[in-house]
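After the structure tokens below, expect a handful of questions from me.
A protein chain is absent from this complex, but the other protein chains hold their places.
What follows is subunit A.
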Amino acid sequence: MSLEMFSTWWTTNERLIDLLITASGQTLTMVFLAGLIGLIFGIPLGVLLHLTKKSGLLSNKNLNKALGVMVNIGRSIPFIILLVAVIPFTRFIVGSSIGTAAAVVPLSIAAIPFIARLIEGALLEVPSGLVEAAQAMGAKPYQIIFKVLLPEALPGIIHAITILLVTLIGYSAMAGTVGGGGLGDVGIRYGYQRFDAAVMMMTIVILVVFVQIIQSLGDYLVKRVDHR
């Protein structure tokens, strides 16, 4: 695709450009909304996974096991299957099983266990000596969580959020299956089903740009908060 071809395409396909802009909006809505919901539930879940470990602050073998199994089940279901499997639940929550809002539900459900494991990993990197020092100075468990564990794990947590958002961009491409729209959907319908290579390339370029921006922003933030 030469530059000239590209510019003629651009001027003669106003309708398709509108479509790409709308689709970009849908992708971003899905990713950030699902990301947000995922973090709201996933971060506490990750913290709980960490705390209930054998040598953890609130060690509880049974709870840890139960949570672990739940998270593993969530992580092992392929997203495309999850998407369909949760349709009744989606209908219950948003009143409909199709559309961008409906796609946010399965995306959030996939995000929660995903981010929980990553948060657990980030917390594992905090040296146990720091928790011990905090205990020795008379910190209560909630103070240890909010003043020691989370701030010390912050670089890892931001890194994890970056990975989550990038992964959700990938997942959101499948949301077309339930009429969620988004760039992935456009790419499949125009590029794959109608052999419109130009549109497919455009969606790919936009997705790459999104991923780049998220990754760079994430890396920048990690660098800013990391004083290790």
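Keep in mind that, in the parts below, contacts are C-beta pairs under 8 Å (C-beta built on N, C-alpha and C of every residue); 3 or more make two chains touch, one makes a residue touch a chain; residues count from 1.
Keep in mind that, in the parts below, contacts and distances are computed from a predicted model.
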Worksheet item: Quick one: the chain not pictured, UniProt calls it what, "D-methionine transport system ATP-binding protein", "Mannose-1-phosphate guanyltransferase", "Electron transfer flavoprotein subunit beta" or "Pyruvate dehydrogenase E1 component alpha subunit"?
Response: "D-methionine transport system ATP-binding protein"
Discussion item. Can you tell me which of A:110, A:154, A:173 or A:186 touches the chain that was removed from the display?
Written reply: A:154
Response to the item:
Across the whole complex, the chain not displayed is touched by subunit A residues 127, 129-130, 132-140, 143, 147-148, 151-152, 154, 225, 227-228
